[in-house]
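Only one protein chain is missing from this complex, and each of the others stays in its spot.
Presenting chain A:
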Amino acid sequence: MTNKLAVPGPSGDLKTDTTTAGRGKRPRPPLGVSVVSIMAVLIALFSLVPLAYVIVMTAATGWDTAVSLIVRPRVGELLLNTVLLTVVTVPLCLVLGVGGAWLVERTTLVGRKWWAVLLAAPLAIPAFVNSYAWVSAVPSLGGLWSGVLIATLSYFPLVYIPAAATLSRLDPAIEQSAASLGLGAWRAFFRVVLPQLRVAMTGGGLLVALHLLAEYGAFAMIRFDTFTTAIMVQYQSTFNGTAGNMLASVLVFLCLILLLVEVRSRGSARYARIGSGAQARALRLPLHAYQVPAQLSLIALTGLAFGLPLTFVLRWIIAGGPEIWAAEEFMPALLQTLAYGLGAAVVTTLVAFPMAYLAVRRPSWFSKSLELSNYITSSMPGIVVGLAFVTVSIRMAPSMYQTSALLIAAYVLLFLPRALVNIRSGLSQAPKELDEAAQALGKPPLLAFLRVTLRLTAPAAAGGAALVFLGIVNELTATLLLSPNGTSTLATEFWSKSSEIDYAGAAPYALLMILISAPMTYLLFQQSKKVAGQ
């Protein structure tokens, strides 16, 4: 007698069939896909300009000169500073980000709705404004540990937001299964929940690390030397010196190492939820006696990360009185910041779409290499993108030098991954089965795509665009290098004022940046939840 249990279940069957279908070689790819592929290739090639610049410059320098410029105590010191900063700050951000997300999403934390927003709030304060406020509070700040303090407080939300979104989406059934297998709450968290957060943690951790490598203003303000601050000093003194280029190539090398780590740990699982029926509500762990310590830690964390900078910006504004509010000075900066932010956010979203589409719907070595090329570019610090665009435009297209188009192109390259990550996750929430269902209902592929996939991806894409906008409002380094003559943004005006120790004069710009960023941060936070299906 045969055993009918030997026939595997239906779910495995469907998944096997659809994944092979997605991976399969197609003899006749639809026209739309090849157009998308060509666009993606062009974008990828364009995006490799900064990396090509660094490689060409290093090659042109010659081996002996390069070695003599790289192997020296100054570089060793910068390397030590940068590596120490990264290995201390990233784990701190992971602990704070995941811990905060877990408290908010998985425990009976009192006021968790407020905490959920407050923990994302520090993202509205640019790191260099944070640094400015801390220097105002403690003028003696300087060196590695000050850098760690400011960077951690500025960047932990980059881990918190994706972690909270993932936790809120996570099927509570898997935690319940872990409990039924005899795991206590803590062990269940470490063995079941934490692995599910892998994507959020590696992605968030990578973002934090790249920010650390790229940040100029925050560390310059506390006189902590990293590669980026050193390159800027070189650039300001020698414009396009070989020494600066060599530092840039080491910096790029560090970024590439980080990328390698992330690419290896990202995995290739499919994240679209296929199951039907309503998802069960998450069970929350009662905090009991831990309620008070949890509240106190969150008060301390958000107080230091958000309360303190805001307080000191406001103190400078009060101290500065009415004369710091000269409209003819800050109105142009405000309008130009908004214009650049909106323009580049739209362009970046459009540019990211083909790439994200190929990555999710047609995963292959081709789409992976395209995406990788973009990640490589996006890891390029603003200073490197700025240097590359300055040099390339002067040598190859002088008419482009110091134009808004060039600055927007630099913004697109710098913030493409933000848009990409969001659109990717949005697309993977819109399984292709839905597109097919629409086609079976008589909608041509393009219309089906617009009415189903694009509609379902729109919130995530909007979230990505908001993130890009947020990045541009707070971008300092590339803007300093590339902005056309007469252009001032909130960030560059803030920087020139605070560099002249006019802390009161810089305060309105800081406040405006925070005010613009705040609703964007809130929107981003909301979108991350919606994308995750809440």
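Everything that follows uses one rule, which is that a contact is a pair of C-beta atoms (placed from the backbone, for glycine too) under 8 Å apart; a residue touches a chain by one contact, two chains touch by 3 or more; residues count from 1.
In this section, contacts and distances are computed from a predicted model.
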{"item": "Listed names \"ATP-binding cassette domain-containing protein\", \"ABC-type quaternary amine transporter\", \"Molybdopterin dehydrogenase\" or \"histidine kinase\", matching UniProt entry of the absent chain", "value": "\"ABC-type quaternary amine transporter\""}
{"item": "From A:A164, A:A220, A:L258 or A:A438, residue that would touch the chain that is not displayed", "value": "A:A438"}
{"item": "Which of A:A178, A:L259 or A:A448 contacts the chain that the document leaves out", "value": "A:A448"}
{"item": "Residues belonging to chain A that touch the chain removed from view", "value": "1-2, 4, 7-14, 16-18, 20-21, 23-28, 274-279, 431, 433-434, 436-445, 448, 451-452, 455-456"}
